[in-house]
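Showing just some of the chains, left in place.
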Amino acid sequence: MTAYDVHELMVTRVAAEVDEDGVTVMGSFTPLAYASYMLAKLTHAPRAYLAGFDAVGMSPIQLSFTGAEAAAYKGAVCRWGMLTEINSIHLSNHGGVEAVSSAQFDGDGAINLSTIGPFDKPKVRLPGGAGAAEVIKMYRKMIAYFGNHSSRTLVDKVEFVTGTRWKVGAESRRQAGLQPGPIIVVTNLAVLVKDEDDQPFRIESVHPGVDPQVVVDNTGFALDVPSDVPVTAEPTAKQLELLRTKIDPFGTVKFDFLSGKERLQYLESILDAEWKRAEATVR
Amino acid sequence: MTSPSADKVVPLQALGGLVPDGASVAFGGGWFANHPMAAVRQLIRAGRKDLHAITVVGSVDMDLLAAADVLGHLSFSMVTLEAFGLAPNVRRTIESGTLPFTEYTGLGMLIGLEAQGRGMPFLPYRGPFGSDLPARYPEIYATTNCPFTGEELTAVRALQPDVAIVHALRCDAEGNAQWDGTSGPDVDMAKAAKRVIVTCEEIVDRPVIVENPHMTKLPGYYVHAVIEAPFGAHPTSHIPRYAMDAWQLMDYAGQAGTDAITDYVARIRSESEDDYRARVLTGRGDVLAALVDVAETLEGANL
């Protein structure tokens, strides 16, 4: 077993959900989600149909902060704008897997990307949800990922519902004209799943070395804890090699797992490497 | 109705005169891609006030406008500096209560723009059911039913900006505008607005447009003014010309939440766009272009 970091396990776990049914719009460069899709595309789901930025039908790309957008266009078969993507993918039930993160997330599958504190006079004005308010309900699978599993993020009820899965169970989703599919939460500690409206999330697996009780203690909503909790599959050597040498050689995914001063320095070092590679071609 | 005729080319310096104080202005681009930043800087230089900015996914464009006290209202579905954090000046002005705002859902804003662009007072869609946002804005979101099936749907009201400002790859004097990479919400903002200003990397003759007709996302009959602004999206990207300038963005983010932002804005105000380019791009522009060239796809899939 090759040694790995937890963000690498999260990437492989999210990648495992990516299949070749439907289309996924990734939008802006979010390293963990991008890495997961690229890993899937290079392994078990080569024909996963992806759109990044306005590049539709992308080839897999190498991740970088300054190059991901340009790379997305290089192997793509089509160009659309946001509105065409909305109408041709999201709202027409062609959406496959939607991966989001948020400031708060609760046991109903609701996300808060709007506000901490009163909406009109917020303590923290969050960035807003972009299309998440509508999209997380439309896609077949919703994946929420969090690098820091904490009851401050995984809360009992979000302070403000920016968007929500709305219908969760297969039958209630079908009745609402939505594709049936689960909510899957992937964190640095565990994987949680919810696939019925009136049942809580259950712990699907804990990562190696994590006690299920630690997961419960750090989750603000009720969890169904099976008597025998499986352990999350670890990344394979092949997956790690693909991630480290092909998909994310600059290490963009790790960035979101750092904080404070370390975070800024890490970003500077990645950007320095990206600059030098480009500069070498013109100097 | 617009006139498709005549030479619409004006200098960037004329922009301030085309956007009155208090106007609602949709700004194109999304994420760190293709915001009309030369126009943003010029509106600051022109001393515009009380603009109602409309953005789908804004970033440094909105934060800089907020820092320079240009905004009277902000309609958005997201504003973020992504890896560089939340947008400090948008946060500050909203949290202090000095910037009135409207938070749209992303699809709602785009479909509202679409409605206006196709002559509809509203459009229905399967909306953000369960979200707390629609109830806050009954003048924007309502419920409607399919007259055939009875299905309950969300109606979103048409959104008509006074002005749309978008940044294109190239454009001719008639206003026929082309994009190759990210166009985001640009075309639908333009179709919805009363007046459209296109800034572009390069003004070209009509035959260049005719040679690449599939890249013309916005025909000239929509466009009122064409402005040549090379590196006009900087420090955001314009693919395939140049990548986002992450270093300038990091510099901005470092100052934006501090008192240093006052000097940052003052410098923008005091220099021309030529000065700006000379200051931030000398010895760097070619590397920003090279970042596009070196970006890699990976072999082994789509075989």
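To keep things simple, chains are lettered A and B as they appear, and every chain counts its residues starting from 1.
The definition used in the following text is that a residue touches a chain if its C-beta (ideal position, glycine included) is under 8 Å from a C-beta of that chain, and two chains touch if they have at least 3 such contacts.
Quick caveat, the model's predicted, so the values are computed rather than measured.
J.: Work out the full complex's chain counts from this file and present them as a formula in the displayed labels.
T.: A x2, B x2
What we mean here is this: only the chains that are shown with their structure count from here on.
J.: So how far apart, in whole Å, are chain A and chain B when each is placed at the average of its C-alpha atoms?
T.: 26
J.: Using the touch definition up top, name the residues of chain A that touch chain B in the complex.
T.: Answer in residue numbers: 27-29, 38, 41-42, 46-47, 53-55, 59-62, 64-71, 73-75, 79, 81-83, 86, 90-91, 110, 113-114, 119-135, 137-138, 160-166, 177, 246-247, 255, 267-268, 271, 274-275, 277-279, 281-282.
J.: Which residues, counting only chain B, touch chain A once they are in their complex?
T.: 30-33, 56-57, 76-80, 82-83, 86-87, 90-91, 94-95, 97, 103, 105-108, 110-111, 113-114, 125-133, 136, 151, 179-188, 217, 237, 239-240, 243-244, 246-247, 250, 286-287, 289-298, 300-303
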